[in-house]
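Right, chain A next:
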Amino acid sequence: MDNLSSENDTLIRYRDDEPVDHAAVTVDSFLDQSSASAVRVEPGDDARELLPHLDRLSLVEVNFPAFGDGRGYSSAQILREAGYQGELRAVGDVLVDQVAYMRRCGFDAFDPDAPLNEDDLETALSRWPEVYQSAADKRTPIWSKRHA
Partner candidate 1 sequence: MYLYDQYDQAMVDARVAEFRDQAQRRLEGKLTEDQFKPLRLMNGLYLQLHAYMLRVAIPYGTLNSRQMHALADIADKYDRGYGHFTTRQNIQYNWIKLEDAGDILADLAEVEMHAIQTSGNCIRNISSDHFAGAAADELVDPRPYAELLRQWSSFHPEFSYLPRKFKIAVIASDTDRAAMRLHDIGIQIVRNDAGELGAAFYVGGGMGRTPMIAPCIKEFVPLDRLVTYAEACLRVYNRHGRRDNKYKARIKILVHEMGAEEYTRQVDAEFEHMLSQGIEPPYAELERIRTFFEDPLFEEDASADIDRSDPDFALWVARNTHAHKAAGYVSAVISLKPVGGIPGDATSEQMRLMADLAKDYSFDEMRVMHTQNIVLPHVRLADLHALWTALEEAGLGSPNLDTIEDIIACPGLDYCSLANARSIPVAQKISERFAASGKTEALGKLKLKISGCINACGHHHAGHIGILGVDKKGVENYQLLLGGSEAEDVSLAKITGPGFDEAGIVDAVETAADVYLREREEGERFLDTYRRIGMAPFKEALYG
Partner candidate 2 sequence: MRILTGNDLKSGSVTWWTGSDWSLHVEDAVDVAGSEDEIARREEASRRVNAPYAIDAEMHEGRPRPSHIKDRIRALGPTVRPDLTLKPTDPDIGTWVI
């Protein structure tokens, strides 16, 4: 199973488990068949349709065909709010200036069209010392620290 990450040198994962070894199917295909454990959510898909089936999902890819289309952030939040624990991977036009928001919404893997500069990525992910909102990454919001 290691071959997946060696074949795909743009994949970045913040998980310890092994990546799923088969391709993700569309949401429609996934809902039609029971064998797939990886699904790809497009911007127009309603992630809530997946909620009854989270227990058989190991990988959800959320596609960002254009980085400015932010529907994928809500898709990710919705899955994590429902308790999805599997891999949540942002794919497509994923740029270093959006990854911090993506991590906050629960993404724990990135497979960008163009490789991310490692230094820039590290800088971006360590940028924010605090957060104002409660989100899928479960960081403690500022308001909680103020009233701890």
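The rule we apply is simple: contacts are C-beta pairs under 8 Å (C-beta built on N, C-alpha and C of every residue); 3 or more make two chains touch, one makes a residue touch a chain; residues count from 1.
The candidates were selected such that all candidates are chains of the complex that A comes from, given by their letters.
For clarity, every value in this text was computed on a predicted model and none was experimentally measured.
Trainee: Among 1 or 2, which chain makes contact with chain A in the assembled complex?
Mentor: 1
Trainee: In the complex of these two chains, what residues of chain A are touching candidate 1?
Mentor: Residues 43, 46, 67-71, 73-74, 77, 81, 95, 97-98, 100-102, 104-105, 117, 120, 123, 127-135, 141-147 of chain A touch candidate 1 in their complex.
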